[in-house]
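Apart from one protein chain that is not included, each protein chain of the complex appears where it belongs.
Per-chain numbering from 1; labels A, B and C assigned in written order.
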Amino acid sequence: DALQQAFDARIDADARIEPQDWMPEAYRKTLVRQISQHAHSEIIGMQPEGNWISRAPSLKRKAILLAKVQDEGGHGLYLYSAAETLGVSRDALLDALHAGKAKYSSIFNYPTLTWADVGVIGWLVDGAAIMNQVPICRCSYGPYARAMIRICKEESFHQRQGYENLMAMMKGTAAQRAMVQESVNRWYWPVLAMFGPPDADSPNSALGMRWGIKRISNDDLRQKFVDATVPQAAILGVTLPDPDLKWNEERGHHDYGAIDWDDFWAVVNGNGPCNKERLATRVQAHREGQWVRDAALAHARKQQARALKEAA
Amino acid sequence: DALQQAFDARIDADARIEPQDWMPEAYRKTLVRQISQHAHSEIIGMQPEGNWISRAPSLKRKAILLAKVQDEGGHGLYLYSAAETLGVSRDALLDALHAGKAKYSSIFNYPTLTWADVGVIGWLVDGAAIMNQVPICRCSYGPYARAMIRICKEESFHQRQGYENLMAMMKGTAAQRAMVQESVNRWYWPVLAMFGPPDADSPNSALGMRWGIKRISNDDLRQKFVDATVPQAAILGVTLPDPDLKWNEERGHHDYGAIDWDDFWAVVNGNGPCNKERLATRVQAHREGQWVRDAALAHARKQQARALKEAA
Amino acid sequence: MAATTAPPGYLLHLADNALVLGQRNAEWCAHGPVLEEDIAMANISLDLIGQARMLYQHAAAVQGDGATEDSLAYFRDQQEFRNFTLLELPHHGPLAGTAVAPRDYATTIVRNFLYGAFALRQWEALQSSRDAQLAAIAARALKEVKYHLRHSRDWLVRMGDGTDESHARAQAALDHLLPYTQEFWTVSADEAAAIADGTGADPLALRPAWDSELDAALAQATLRRPAGHGYLPRGKQGLHSEHLGYLLGEMQSLARQHPGATW
Partner (left out) sequence: MAATTAPPGYLLHLADNALVLGQRNAEWCAHGPVLEEDIAMANISLDLIGQARMLYQHAAAVQGDGATEDSLAYFRDQQEFRNFTLLELPHHGPLAGTAVAPRDYATTIVRNFLYGAFALRQWEALQSSRDAQLAAIAARALKEVKYHLRHSRDWLVRMGDGTDESHARAQAALDHLLPYTQEFWTVSADEAAAIADGTGADPLALRPAWDSELDAALAQATLRRPAGHGYLPRGKQGLHSEHLGYLLGEMQSLARQHPGATW
């Protein structure tokens, strides 16, 4: 019909879809799922990093980490707002998260065991997230694209801070250097898996491409990430834990080893080291915060009633 | 009457009163109050010392402290049992404690701020407690006297361990020695106050003396304690924080400075540093343990019902 | 021509207040009652850590001896800390150091209000400190604490004038914490020295305005002002509660695992 044709034409012309525009239900649903997953990832992601705020080893690092975690909360806010432009409430999205029906990035189901993890999350996890997210800045849905532009800017800043944190540790004592290497060993493979299953096993991607929501394939993004990470690791002085990693002159890219997809799917399906902890912690915070939210609502209603009475 | 005369005769003869014997109601009440206060002191006293179990600086000291706190729980058990021979239940006594109607030794309303406090509590607080308790081993009420004999034996052991703990620290680093001295400075005066108000202000004592429950006056016990503590402090190498402390050749005792009774009464009346914390912690443990006690009771009843059914 | 500087002990008192309360408020990260409050509490904590850093840097410069902001924050023991006892208490009612209880946002809000209303006036007064560096820090801190105070005051009113449960929680937190504010109005030796040389603020001069602010907020929140008597804490003289040891043990654990390391 005409609406569908107009929508298709905007997509073909690489123009933006805005909240007031007509859109196919499947497009709307795909966006709600993707934006809310991203929002949930931001707020669940506050847990593993938040784990080190109280123990940050210097006041400067404590302040940087606090600011970063605060930014993540802010990203959550923008993204829930972007999702709300698609006609779904933040409460409904949170309910789905708390009921275990919505996903969030699996990477946050790993624990942060040392201070170096804070730096490695900045460098590798945020780095991978940026690779995934930069193409979304050109996403067809306006509010999402605009939220992502702001988020990517802040994420790049976080990534540089993470790298700088690791650099300072690599210039430090032997114990600090060992801490960085051990952390890289633990995070590297799960980060590679963040780009999602190989293209051959990723059937949903085609429609996302068609709609201008997804713009680069999982494997292409992963390759780009590996190519960018190798020289950064060299400058840092850490070894990436992949014996098969080497430059392929012919392809003009690095070859890399096989990813353990069984491990990836185990974590996605709820059996990672911290899946239960992360979700239960969210649920606990929400449940224990109920009385606070109720108080704010009750007070606002009382205020309103008083204002009406005075006006009467 | 005849019962009263028989009772008085036993008291005069320094013979023991046993649970099945007739006794004046006031005697019974005085004993219940004193024994339960003592029991409550044992279990409240587990809190300040328990505060250092998790952080004990060596495994040997951790084990010694755990064993000591366990003994205190055991003392609580004997004493509640002794009180029960007077026709009052442990539950009723605990309810009175939790309702703030029963007292416990005020010394446990001070916080344990350093590891040295564990040693100082052993040396000075247990030392003062023993001074108070040894005469009770000759108390007219049999079950109480027998409980006290066992308790005093264990307390003496704790006191020696506390002193030995401090001795090890005094042989250690400057920081360890300073920690001991600071702790002695904080605890010395509150410990002197543990013997209770001066005899002139202690009207209840006379009846206690008459009944063979109390045998030595507050001031006499305090003098005895000071005289015993001075040479121990000298061997340890710590200074007792009393500028007026000196040997009085004429009296054959040490003179000592004025005790700040306002501070003592403030703590007794609920305004010590930890009164609220101690009581609320007890109440919380009791409240949160309710389901466990209920489970034990429910299971016992089910077992009994099954046994009856089988027997039928 | 040495510049006038406040006594180091006074600067540490101010810095320790900021650090310890910043550490406590940051504990809400990922546990707040609503996302906006996670962010607000992180923001308040960040301001406080920032204030602590400036104050420690200044104290380190005054003290010399190779002291740094981190040596002062991470390598002093509990009894060297000079913060108000109020600021080190956990986010729940009175319990022993070894007890565990859920964090209570009413406790957090009431503390931030009671201290914020004091800190606002203290920083106002310190803007005219004879220690020029301290005066500059005060000017900056004042802007931040205005926001902290508004935030906690707004929530205090919401809680007091909200539901029965929120009212009861706010009142319980107030009953628990108000006695600790007595410490604001005693003058420690460090404060006396700072007042005498014109670098410090006399807390007693701040009391009437603090009292009025408290009464006004409580009236709006329909809360009752408890007597607020009882034990007089002496945290700013180094005599703390059982809670600070645990707070510092956790905060300093990593730094002390790697003595001499730079981060």
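As a working rule, contacts are C-beta pairs under 8 Å (C-beta built on N, C-alpha and C of every residue); 3 or more make two chains touch, one makes a residue touch a chain.
The structure displayed is predicted, hence computed values, not measured ones.
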Touching residue (missing chain; options B:K29, B:R138 or B:H299): B:H299
Full-complex contact with the absent chain, from A:L113, A:V230 or A:I259: A:L113
Touching the absent chain when the full complex is considered, from B:P19, B:P57 or B:G100: B:P57
Which of A:R10, A:R55 or A:R293 contacts the chain that the document leaves out: A:R55
Positions on subunit A where the hidden chain makes contact: 47-48, 50-51, 54-55, 111-114, 182, 186, 266, 270-278, 280-281, 284
Subunit B residues that touch the omitted chain in the full complex: 43, 46-47, 50, 53-63, 66-67, 69-70, 73-74, 76-77, 80, 115, 165, 168-169, 171-173, 175-176, 281, 284-285, 288-300, 302
Touch residues of subunit C, complete complex, unshown partner: 27, 29-31, 77, 96, 98-103, 246, 249-250, 252-254, 256-257, 259
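We adopt the following convention: only the chains that are shown with their structure count from here on.
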Chains linked by the largest number of contacting C-beta pairs: A-C
Length of the line joining the C-alpha centres of subunit A and subunit C, rounded to whole Å: 34
Computed distance of Cα centres, subunit B from subunit A, in Å: 58
